[in-house]
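As you look at this complex, bear in mind that one protein chain is not there, while each of the others sits in place.
To keep things simple, chains are lettered A and B as they appear, and every chain counts its residues starting from 1.
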Amino acid sequence: MLAFIAKRLVVAFCVCVTVSAISFALMFLSGDPAIAIAGAGGRAQDAEAIRIAYGFDRPLIVQYLDWVGSALTGDLGQSIYFNIPVSEIIGNRISVTMWLGVLSFLLALVVAVPLGIAAALRPNGWIDRIALVLAVTGQAIPSFWLGLMAIVVFGVWYGWVPISGAKTWQGFILPVIVLSYYAMPAMMRITRSGMIDVLATDYVRAARAKGLPMRVVIFRHALRNAVLPLVSLAAVQLGLLLSGSIVIESVFALNGLGRLAWESLLRSDLPVVQAIILILSLLYVALTTFADILNAVLDPRLRGAN
Amino acid sequence: MTETLLDVRNLRVSLKTDRGMLNAVRGVDLQMKRGQTLCLVGESGCGKSLTAMALMGLLPRYANITSDCFDMAGEDLTQKPQSKLAKLRGRDVAMIFQDPTSALNPTLTVGRQLTEGVMRSEGLDRAAANARAVEMLDRVGISNPEARLTQYPHAFSGGQRQRIMIASALMGRPRRLIADEPTTALDVTIQAQILRLLGELQSTLGLSLLLITHDLGVVASIATDVAVMYAGRIVEQAPAEDLFHAPQHPYTRGLLRAIPVPGVTPRGSELPAIAGRVPGLIGEMRGCAFRDRCALGSSECASDPVPRHGDDAGRFVECFKVTPGEATQ
Partner (left out) sequence: MSDTSSEIRPAGVWQKALRNTGVSIGGTIMLVIVLVAVFAPLLAPHDPLAQDLTKRLLPPFWHDRSVAEHLLGTDHLGRDYLSRMIYGARVSLGVGLGVIIVSGAIGITLGLLAGYFGGWVDMVISFAITTRLSLPIVLVALAAVALGGASLVTLITVLGLLLWDRFAVVSRAATQSLRHQEFIMGLRAIGASRARILFLEILPNMRSMILVVVTLEVANVILLEAALSFLGLGVRPPTPSWGLMISEGRENILFDPWLIALPGSALCLLVLAVNLFGDGMRDITGPARK
């Protein structure tokens, strides 16, 4: 068990190093970052000044180590556009993304799990059919378009909710619903298929043979095993929601990390983009590592193995 | 006459499939008697496992189950066997499954799985239920049972898991025990131990044991009575000695061509092959299902009903061509 956790943490660490190198390298994708910052029409001496000011004249490996070293102490560099520390800007914006991601995740989970169970109990029954339609449409409708249509219908035609911004909690209603609709199908499907597999096992039959009522069989015997694959998927989905809310933040004019990254890209504020990519990647690594460890704790077979 | 603990007449199980109704069990009569070990033998797909599942009420919803008589524990369950059976399961009738590894929930402790049934059905508290579990584990030969209650199934070997399954089945002190291929998934040496254990428990507890198997060695070592099933019907039933020494139905004779002798035939011997294939069970079937593979088969065999020749000792055979007494090798 401890060996498993240690191994998992080593892999996570290696992924973090690689991911940080990739986020760092993105800066150089356009060729010379100094020119990118100075702008295509910028003067040569401006680019040169930027090159020296930002230390772009140093060897790449030195720049990378310097960047990572600072990042470890919480210093993510200076925003070129705002000329204030990147960590400060991100600190102001991160809570919107977190709220949006976590709320959508919880809503998706609350819908997906009961629906998946109900669908699995009677495959091809009417609940199963509704769940299938929801899943298939949820996976086919682009979330930004659904967001826009929701604004037209509920914001403009009916006026039930504010059409943009998150000054009040009502501003979160539509984005959360739209995002959770995007995240729900995968979780519902894995709950359903996990549950169908588990319900067909001998231990469920054995539990029924003991005379236990179906309710106890489902919740004590089946669900406990059916959620194991859901744990890993849920971590992935939460990670995707946090990093994928960029389009939804843009549609609903929510000032989160995604929108910040997009705006920063449009104004070539590369240190901000770099930092956001790094943070979102590390969050994802942390979530999936946590899920793996949680799985090991939940499953006695893994718990027993060393 | 010994006490009859379960009496089922004309049990039919059909399953809806893409190609039509599959009539898997086509009118089975079955009695479980006190102190009896009845072995239900037949090839894969002959409906023996479905019969067991139907007796337990464990078939999925898409299975259609009917019977003319379904009498268990003095209750007539003919009308609603499935829902009524839920209350009898564990307490009046219990079941042991083929593969103990998949029949134990990997995420619950052995103690929890043993006690959950009786805590609900008999209202025992945790201490009393644990005491019963320790008693049963001891009885099936698990050493140091108190300590093992808190362990998970993966900590046990295959043979130990099957012992735990047997202990679990005995928890509610049932009088009827149904074992569906209980040794098939085990090593040959372990099979012998488990069979001996089942035999001992059957006699000390006075159980009625219905054992489903395709292994004639198992039958030879444990059965008091044998029912031979073919294509959804019991074609011959007899006390084990009689059946082995004077099989009557052509199918039984085919099965016994290797002549397993009680105590001599090694366990694990597969059924010898009989030429031809088991008929498809979709749709209605007329006459004797075995006629196409039968050396004695003739046009007469396609008519209904197939005559049943029985005696007072409970022995019977369903065949146009043989009658008890006249059959020889």
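Everything that follows uses one rule, which is that a contact is a pair of C-beta atoms (placed from the backbone, for glycine too) under 8 Å apart; a residue touches a chain by one contact, two chains touch by 3 or more.
As the structure is a computational prediction, the values presented were derived from the model and not from experiment.
Colleague: From the listed residues A:I50, A:A131 or A:I151, report the one that touches the chain absent from this view.
Modeller: Within the whole complex, the residue contacting the unshown chain is A:I151.
Colleague: Just name the one of A:I5, A:V19 or A:V216 that touches the chain not displayed here.
Modeller: With A:I5, A:V19 or A:V216 as choices, the missing chain is touched by A:V19.
Colleague: Please output the residues of chain A touching the missing chain, sorted low to high.
Modeller: 11, 14-15, 18-19, 22, 26, 29-30, 36, 136-137, 139-142, 144-145, 148-149, 151-152, 156, 236, 239, 243-244, 246-247, 250, 258, 261-262, 265-266, 273, 276-277, 280-281, 284-285, 288
Here is the rule we go by: only the chains that are shown with their structure count from here on.
Colleague: Which integer distance in Å separates the CA centroid of chain A from that of chain B?
Modeller: It comes to 52 Å between the two C-alpha centres.
Colleague: Which stretch or stretches of chain A touch chain B in the complex?
Modeller: The touching residues are 122, 201-203, 205-213, 216, 220-221, 224-225, 298-301, 304.
Colleague: Within the complex, which stretch of chain B touches chain A?
Modeller: 56, 58, 61, 86-91, 94-95, 97-99, 102-108, 113, 116-117, 120-121, 152, 154-155, 165, 168-169, 171-172
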